[in-house]
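The other protein chains are all here in position, but one chain of the complex has been omitted.
Then we have chain A:
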Amino acid sequence: MGKYLAMIRMRFLMMLAYRTDYYTGILIYSINIGAYYFLWNAIYGDKSSIEGLSSMQMTTYVAVAWMARAFYFNNIDREIANEIKDGKVAIEMIRPYNYLGMKTMQGLGEGIFRFFFFSIPGMLLVAFIFPIELPHEPATWGIFGISLLFSFIINTQINLLTGITTFFLYNNAGLIRAKRVIIDLFSGLLLPISFYPIWAQEVMKYLPFQGISYVPSMIFTNGYSSGDIGMALLQQLIWVIILIIPIQLLWIVAKKQLIIQGG
């Protein structure tokens, strides 16, 4: 366990070494939240609610969805791809640890860093500028926390899957980009799932993506009834378990396939 904690610490140090990334990140997220705030304001106009969400809830949804993204989002798929492309994966394989486990820990290190130094101050800032509604009950905060952890795991698992495909494709920059757009779109980050047409909602029920953004954001905005919350969390948990299977299978094949590029 010590080595995994050490890796989280290492990622903290790396995040601190890249200060510019940190500052530009804050700027980009603020612009996004601001833009969506004005967009939704225009859409709502003088309507009090759309698809069961009030305009206040919508603003909160946008703000929390982006702040949650700061926690669950990571680039470990691209990191895996780069390590394979330049042969650095060889170095990872001579160390007594599980490569995917370590990558997950690096993602977690990044997530924790941004949660404390980005999401929380960001949320305070946003709450100050825009009218948003924070949950009153401590229980909601707790459930939101659990849900957010699940969304991190699901997103990381999908990233691992995308990353491992580099072992077979050698260059999967296109796939990585496509995955990113799909997640932003189908996870409910850009548009709450309840705004999609019924048939699309039906399809998305059977996909893991809404567990990434829609579920925690809905919990935070009190958009769920108490029965729905349990179902949503269960759904997240099921996806966490299901996604382990293809990752392990692909990993076994990938290790056999491995070619160290560049000598």
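Keep in mind that, in the parts below, a residue touches a chain if its C-beta (ideal position, glycine included) is under 8 Å from a C-beta of that chain, and two chains touch if they have at least 3 such contacts; residues count from 1.
Following the convention adopted for this analysis, contacts and distances are computed from a predicted model.
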Fill in the blank from the handout: The chain not rendered here carries, per UniProt and among "ABC transporter permease subunit", "ATP-binding cassette domain-containing protein", "histidine kinase" or "Cytochrome c", the name "ATP-binding cassette domain-containing protein"
Problem - Selected from A:Leu207, A:Ile244 or A:Ile260 as touching the chain missing from the view - result: A:Ile260
Problem - Positions on chain A where the hidden chain makes contact - result: 2-3, 5-7, 9-10, 13-14, 17-18, 87-88, 90-91, 93-98, 255-256, 258-260, 262-263
